[in-house]
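The complex appears here minus one protein chain, its other protein chains still in place.
Let's turn to subunit A:
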């Protein structure tokens, strides 16, 4: 799958590979030894955050797990 920043796709793939391995073989098995992917994530993020700013994608200040959608008006 491609990244929103064309130049970031390779860094994304590297991070995804690291994460998927850690997630299945460690995190889900209760191993709390910590995420070994922080360095690859950092490199990937430097690239993708730049692309997001260039494309003006409105992600700033969006609350985690927001919005709260309650009763829809009929």
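One rule holds for everything that comes next: a contact is a pair of C-beta atoms (placed from the backbone, for glycine too) under 8 Å apart; a residue touches a chain by one contact, two chains touch by 3 or more; residues count from 1.
The rule we apply is simple: contacts and distances are computed from a predicted model.
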item: UniProt protein name of the chain not shown, from "PRELI domain containing 1b", "Ribosomal RNA-processing protein 40", "Gamma-secretase subunit PEN-2" or "Signal peptidase complex subunit 3"; value: "PRELI domain containing 1b"
item: Where the missing chain touches subunit A, by residue; value: 1-5, 8, 12, 15-16, 19-20, 23-24, 27-28, 30, 32, 34-35, 41, 44-45, 48-49, 52, 57-74
